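Take this structure first; my questions come after.
Every protein chain but one is kept in place in this view of the complex.
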Amino acid sequence: MSQRIPVKELTDSFRGRAVGALADDQLRTNFRVAMDSLMKKRADAFPDEEEREGLRELGNHIKARALSRLPDLLEQLETRLTANGVKVHWAETTEEANRIVHSIIEAKQGSQVVKGKSMVSEEMEMNDYLAERNIECLESDMGEYIVQLDGEKPSHIIMPAIHKNRFQVSRLFHDKLGVDETEDVNELIQIGRRTLRQKFLEADVGVSGVNFAIAETGTLLLVENEGNGRMSTTAPPVHIAVTGIEKVVENLRDVVPLLSLLTRSALGQPITTYVNMISGPRKADELDGPEEVHLVLLDNGRSGAFADAQLRQTLNCIRCGACMNHCPVYTRVGGHTYGEVYPGPIGKIITPHMVGLHKVPDHPSASSLCGACGEVCPVKIPIPEMLQRLRQENVKSPAEQPKVKDGGAKYSRKERAIWRFWASLNTSPVIYRLFLWGATRFGKLAPKNVGPWTENHSAPVPARRSLHDLAKAHLNQGDR
Amino acid sequence: MSELFYDAAPNATRVAPERPRPRTYPAKPAEVTLFGTCVVDLFFPEAGLDAIRLLEREGIRVHFPQEQSCCGQPAWTSGYVNEVREVARAQLNLLDNGLPVVVPSGSCAGMFRQHYREVFAEEPDTLERVEDLAERTFELTEFLLHVCKVDWQDLGQPTQIALHTSCSARREMNTHLHARELLGKLANVERLDHDHESECCGFGGTFSVRMPEVSGAMVLDKTRSLRESGAAEMVTADGGCLLNINGSLEKQKQTFRGRHLASFLWERVSGEVKS
Partner (left out) sequence: MSARSNILNKLRAGLAGTTPRPDDFDEGLVTRPWQYAPEDRITRLRSLMETVHTEIHQLTTEQWPSKVQELLESRGLKNVLYAPGTDHGKQLAEHWQHAEPRPELLVYDRPIEEWKEELFWQVDASVTGTVGGIAATGSLVLWPDRHEPRLMSLLPPLHIALLKASEVEDNLYGMMQKHNWSAGLPTNLLLVSGPSKTADIEQVLAYGAHGPKELVVLILEDG
């Protein structure tokens, strides 16, 4: 019944995992094909540049407005939800959140939980926590169900099983469910549907995430294509919604542009199959719906990001996944390489606040700063600027008091010295030209970290004369 | 910056900057300063000289202050703000003469135009001079196209090229559009698209040495896509990308190569073919 599903071991660093991923041809192909498809879908959904950019700007302003009033809006949300009959809980850490969820289930003597899609529940590692307490927590989103079956974490926030192709899924179902192998995707989905339908019937508790929490009306808005979200939030007698504190928006009408931005950026859809707006538990004269609805508001480092006005923009995120779809790094290494809950560009900028830079010291520099992510973010998070800032925090000495959790993870006196040398080189015209002379005459390179360069390139050879020399000769003058 | 209007508190919640209006260009000046960039200086100095030649051909007097060094980008992307500031301040000072600054590299031009205001965010007194420099900074292709409004005769043989644009040049300065239009003026040059054209080549400055495995995978894909375009060669307005792409091609023992756009343009326009 309830067995701890072991998560496959991940080796210890981003680079280490990247090497493994890069060598996996199947993974590379799966991701390349999938990301190309998702990029095209998004582009097709936003054919009009003016409309797209106007909407992105509006989305950015709506999120900024909500963040500028976040504590008030959270209180308003709590008041309205409570008046609607929803119980609101607050958790600073994932441990607290898990305890809250567990106590709700325990009070109902529940043993079976069915879960709609929730990345926050992944942050909590809720499935493992409950399994350790003999409560089965089954994923009902097809992609999540597949990865759970295989003891893996999701590799993308919207398409959790995107790293698998149909043959891999077929073999998995065969191994774990005992069914015949099939290449027909429709058949595979029907297998999942039948297995999970019984679980929806039996579940004591349904858990879901929240896409938008609306303060004005005390409403939880969820989007989905499959129907498992509606199932999880309607069939069981208890519904627990878990969400980050940054998901609250001020007004009902604010969700209109955000919804359009979300579905079109994520999967190129004008809208998802279902938009599910929940404003309370079953009323006295109603015949179905949960009798109890709970909302757990989780911090888990978000207030840390919030504290700094520049980094606060990280919390605009509406979890569409467009950033990772367009990221050349993510496309080549896949989601598991990041080793944490959120992969891709958003993963790199939010995870340091959640787990601290010491745990993810390579995150800020695992990017060429190409800017593709910032260009497509529906709420205009300046992702390269966030990465830039995190790099600064990452190399600060303790005395410089980094502003991000466990900042200074990459503080290195040696590297600091190198850049000090670089600065004095570049601020002293005499020394700089001496360096140029040496480099061009002797073909040697001053910077020490050229070693990794020659892994992928022939050894760089400086020109025989620098531009300084050529320009001087050509213009026949030394100064301006 | 619109948000300052209602709330100047430093911890106020920020919104994205307004969409930039299309740039208005000045009339062709009599004099400019060329900022060579450290990569061009050391590895593609001939391209820098060709940039000077292209400008002089338009009747412009080019200054090359010998004190110039680096725009500061490598330290900036590595997070060493204090060190960047020192170097940036030095460039700011030496370029402080009101002349247009022409830069044969989109990423370095972008440093001046976009990032120096972030570098000096905590020095409001310096920001006025930073904005002034930003106003006066032009990437080479945009300067030739929109300020000089060049009118060229193509003296070269028919050829097909692929165009690579650095990510920062593309996204911060629309260099890909300027370069395409400029190349379009050469009657015997056909530009061919290549697969995943807007995707990063993997250079990213220090990224190529900090994450060599991923960077290596990216440049392998980029070089393959360039070769498979059918073009005879690649041209690019960015020295860093050129170093990355050519270095990889050499290591792969491929014959395909890239050239700096300035050198390509000079060759076509002057008729001087370099070996």
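Going in written order, the chains are labelled A and B, and every chain counts its residues from 1.
We take it that contacts are C-beta pairs under 8 Å (C-beta built on N, C-alpha and C of every residue); 3 or more make two chains touch, one makes a residue touch a chain.
Small disclaimer: the values here were computed from a predicted structure and weren't measured.
S.K.: I'd like to know which visible chains would be in contact with the absent chain if the whole complex were considered.
M.R.: A, B
S.K.: Sort through A:Gln76, A:Thr217, A:Ser428 or A:Thr454 and give me the one touching the missing partner chain.
M.R.: Looking across A:Gln76, A:Thr217, A:Ser428 or A:Thr454, the contact with the absent chain belongs to A:Thr217.
S.K.: Taking the entire complex into account, which one of A:Asp141, A:Glu375 or A:Glu393 touches the absent chain?
M.R.: Considering all chains, including the one not shown, the answer is A:Asp141.
S.K.: Of the residues A:Gly54, A:Gly151 or A:Gly443, I need the one that contacts the missing chain.
M.R.: Residue touching the chain left out of view: A:Gly54.
S.K.: Hey, which of A:Ala43, A:Ala107 or A:Ile189 is the one touching the hidden chain?
M.R.: Of the listed residues, the one touching the omitted chain is A:Ile189.
S.K.: Since one chain has been left out of the picture, which residues of chain B touch it in the full complex?
M.R.: 3, 6-7, 9, 11-13, 15
S.K.: Tell me, which residues in chain A touch the chain that this view leaves out?
M.R.: Chain A touches the chain not shown through residues 30, 34, 37-38, 48, 51, 54-55, 58, 61-62, 64-65, 68-72, 74-75, 90-92, 96, 140-143, 146, 159-162, 164-166, 169, 185-186, 188-190, 192-193, 196-197, 200-201, 216-217, 219, 225-228, 230-231, 234-235, 237, 245, 250-254, 256-257, 259-260, 267, 270-283, 285-289, 297, 299, 303, 306-309, 312.
Rule of thumb we're sticking to: only the chains that are shown with their structure count from here on.
S.K.: Go ahead and note the Å separation of the Cα centroids belonging to chain A and chain B.
M.R.: 32
S.K.: Note which residues of chain A are touching chain B in the complex, please.
M.R.: Where chain A meets chain B, its residues are 15, 18-19, 22, 53, 57, 60-61, 64-65, 67-68, 308-310, 312-313, 328-329, 332-333, 362, 364-372, 374-375, 380, 382, 385, 388, 390-395, 415-416, 419-420, 422-423, 425-427, 429, 432-433, 436, 439-440, 449-458, 460, 462-463, 465-472, 474-475, 478-480.
S.K.: Going by the contact rule set out above, which residues of chain B touch chain A in the complex?
M.R.: Those in contact with chain A are residues 10-16, 19, 33-34, 36, 38, 40-46, 48-49, 52, 62-67, 69-70, 72, 74-81, 83-84, 86-87, 89-90, 97, 118, 167-168, 171-172, 198-200, 202-220, 243-244, 247-248, 250-251.
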